[in-house]
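Encoded as structure tokens, the structure appears first; notes follow it.
A protein chain is absent from this complex, but the other protein chains hold their places.
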Amino acid sequence: MRRIVMAIATAAIVVAACTGAATPQPTGGPTVGPGESPTPVPTEASLVGTKVEVFGAFRGDEGIRFEESFKAFEDATGVDVLYSGSDQFETLVNTRAEAGNPPDIAAFPQPGGMRRLAAEGFLIPLPQDIIDAIDANYGPGWMETGTGDDGNVYGVFHRVNIKSLVFYPKKAFEAAGYTAPTTWDELTALAAEIKAAGSSPWCVTMESGGATGWVATDWVEDIMLRTAGPETYDKWVTHQIPFNDPSVKEAIETLGSIWLDQTQVYGGTTNILATFFGEAGTPMFDNPPKCWLLKQGSFITGFFPDAVKADLDNEVGSFAFPSVDPQFGTPALGGGDQFVMFSDRPEVRAFLAYLTTGASGSTWAAAGGALFPHKDQDLGAYASALDRAAAEQLLAADSFRFDGSDLMPAAVGAGTFWKGMVDYVSGTKDLDTVLDEIEASWP
Amino acid sequence: MVANSDAREPHRPAFVSLIVTSVARTAASVFVPLIAFAGLWQGFLFLRDTDAPRPIVAGIAIVWGVGGVALLYVVANWVVERFPRQWRDRVLPFVFVGPAVVILFAYLLIPTILTLVLSFQDGASKNFVGAENYIFAVTNPSMIEAIRNNVLWLAVGTGGSVSLGLLMAILADRVPFERLAKVLIFLPMAISFVGAGVIWRFVYAYRPAGEEQIGLINAILGALGIAPQGLLQLQFWNNFLLIAILIWAQTGFAMVILSAALKGVPAELLEAARIDGASEVKVFQKVVIPSIRGSIITVSTTIAILTLKIYDIVTTMTNGNFGTEVIATLQFKQSFTFFDYGKGAALAIILLVAVMPVIWYNLRRFRGQEGFR
Partner (left out) sequence: MKGSLASRLLIILAVLILVAIWTIPTLGLLITSFRERDVMTTSGWWSVFADPAGAGWTTANYATVLNEQTGIAIAFINSLTVTIPAVVIPILVAAFAAYGFAWMRFSGRKVLFAIIIMLLVVPIQIALIPVLKGYLALDLNGTYLAMWLAHTGFGLALATYLLHNYISELPRDILESAFIDGASHFTTFTRLILPLSVPALASFAIFQFLWVWNDLLVAQTFLGTQKEVAVITSALLNLIGTRAEAWHLLTAGAFVSMVLPLAGRAPGSGEAEGRFIEG
């Protein structure tokens, strides 16, 4: 209990320091290691001039936003945080770990990467005070996703996304008199109404270069959560039920009832397979829209046409991907990068502790295009109503689950599952064959 | 001086001479690079840690590095030329080939041997699993598809690049804008792979019927009244669309080398054949092709090996979906997406074995050549 109090106190100090409140002695963060007795609080001087190297997969604008978000930490503690991102993140972080030259902190987009390096002993379990901070400040699911196979917690989540969103072209949608559905039946009725008006309800495209397949697996996971429920979902991603289980088949068939129906999806399956996922929304903003509903992660707004992005809140609306079976409510599916420690130094711990605070996300939330899982975050910080609504959905979801394909072994989650969905959508293989092959490939 | 003097036996007992030359050879090929390396290394540690402006550091680094390596050869040669004659003759070749061999062993051969070991271990490289990875590789349902596609790449990609490169080399010679034509054919080689990916997206892109096509091929099809096609999704034929990208990029390479070789064909030979009344086709068959045979083999070997390794075109354009998997994409997925080093290593070794016929063919030519002592 004492540790928890201390951790919260420390976090509060960091928050206060970072939000500009006057504090006499801003400190860098956690003071207690796993199984250690409390040590003296490190003074500011002890961290000044230290460096923390952080390596991740996000880059470009997201990298810049992230750097802005820890500026307050650097100012308060004197720690120099060096972030760099690469599209070769997975290869590089493994190469560097195996060769003995890891960064201090790495941000893994896939829990599988974290679990593998943890199992090989490269990662350091989080100190208890950070675990306590996660416990206190995060909704259910995040701590579990950050836990390795040995039961130790390794990962701190910061910027996250939610995938259970359906976007629509707000102006045309309202002009046509449509309303956002809250149940599956309403959704089906809306789709029928759009079809009757002579248009395609759904915008779906999935081409994503070396990662093609994830759009389909995200859909399947969201449907699984709604048709089979979170508990079955957990059994599915941990292989306690086989991949060719009837519940999985039912979820994929539900997807098929939309995707494979040429009248439901704009452009049909050829367009689904051939077009870059980021361009799915483009026909949605034609006048009149060629399709009306786009189920995607919260990050998709970054791909919308420039004209739409300039006036996001007036052009785009969103609703939660509706509930199918009332007993499971409206679950949320999400993803995010988790930060793990390769080296255990006070400044490294301090930085991870900072990431557990809601204040650490405020500048990024204001810049747009990011959601944060912290309970103590300031929802007013979000620049757009769209982001705020997504963050609220994330916090208020009946249940939250992490992207299942990222939790499965990569050979399935980034391998046969992706490829199998492509085969199913292209009609190369029938569903039973696809499911049997994925099941057989589970390592 | 010319090499035919195996009779020139050393006077010392053979084993002493053998030991001395072995030591000297080792010294020439190992110590000399090492000493040079140590010198260069200290310089670079200094450069890395200095605060001088970056362009200056860069300039010094370039001179230091290139000059250092050149100096190494001059010094090594100077030393060896002062050896007694029979040692010199034996050691000097290693001054020439030694550094290359040492570097290649360090950077590629040792990792290859490590890969061979990995291929007999499990995914986390902990336990030996015998031939399990190889059995997985050959029984994997994607493997048959990958082998078929690699054969397509090898035949169509190599054949296409080399024959189009040869055609361009011959034809460009006869047009007034030779330089420009060659530069334009070569241009794709200068484009980064990332850029090439975007370029070909705008060639193969698909838009649903009724929308304006943004892909060149579908626009042409549309003009001909044909419905738009998801080109990269057309099973089997999509392989040729991917191979077209390789041919586009590699024809310039073939053209440059073959064009150089063509210009080296002695004019007297061509004249003589024409005076004998041979047709242009016959001249080409009987005179030109044999004279540039060596260059054709060089170019073909290089591109053939490239097609066996082909990876990035497939990953970016289709990720091996729609029946376009090749061995290297399977290998990369195993090693760097699934992090199953064992299976990835086994696939790498299979590729290495697949290239053996090419090596064997090249060595047959190699044997015909005699060196000087």
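A and B label the chains in the order they appear, each numbered from 1.
Quick note on the criterion: a contact is a pair of C-beta atoms (placed from the backbone, for glycine too) under 8 Å apart; a residue touches a chain by one contact, two chains touch by 3 or more.
Note that the structure is predicted; figures quoted are calculated from it, not measured.
> Among the chains in view, which touch the chain not shown?
A, B
> Taking the full complex into account, find the residue in A:73, A:138, A:236 or A:299 that is in contact with the omitted chain.
Missing-chain contact among the listed residues: A:299.
> Touching the hidden chain in the complete assembly: which of B:156, B:191 or B:269 does that?
B:191
> For the chain not shown, which residue from B:109, B:144 or B:289 touches it across the whole complex?
Of the candidates B:109, B:144 or B:289, B:109 is in touch with the missing chain.
> Mind listing the chain B residues that contact the chain we can't see here?
Those residues of chain B that touch the unshown chain are 1-3, 40-41, 43-45, 47-48, 54-55, 58, 61-62, 65-66, 69-70, 73, 77, 81, 90, 92-97, 99-101, 103-104, 106-112, 114-115, 164, 167-168, 171-172, 174-176, 179, 181-196, 198-200, 202-203, 212-216, 219, 248, 251, 253, 256-257, 259-260, 263-264, 280, 294-295, 297-298, 301-302, 305, 308-309, 311, 328, 331-332, 335-336, 345, 348, 351-352, 354-356, 358-359, 362-363, 366-367, 369-373.
> Applying the definition given at the start, please give the residues of chain A touching the unseen chain.
Where chain A meets the chain not shown: residues 55, 57-63, 82, 84-88, 91-92, 95-96, 98-101, 209, 276, 278-279, 282, 299, 302-303, 305-307.
The rule we apply is simple: only the chains that are shown with their structure count from here on.
> Between chain A and chain B, what's the gap in Å when you average each chain's C-alpha atoms?
Taking the mean C-alpha position of each chain, the two centres sit 41 Å apart.
> Applying the document's contact rule, which stretches of chain B touch chain A when the two form their complex?
Interface residues on the chain B side: 123-124, 141, 197, 201, 205-208, 211, 229-233, 235, 315-323, 333-334, 336-340.
> Going by the contact rule set out above, which residues of chain A touch chain B in the complex?
90-91, 94, 116, 119-120, 209-213, 266-268, 270-271, 273-276, 283, 290, 409-411, 414-415, 419, 422-423, 426, 428, 437, 443
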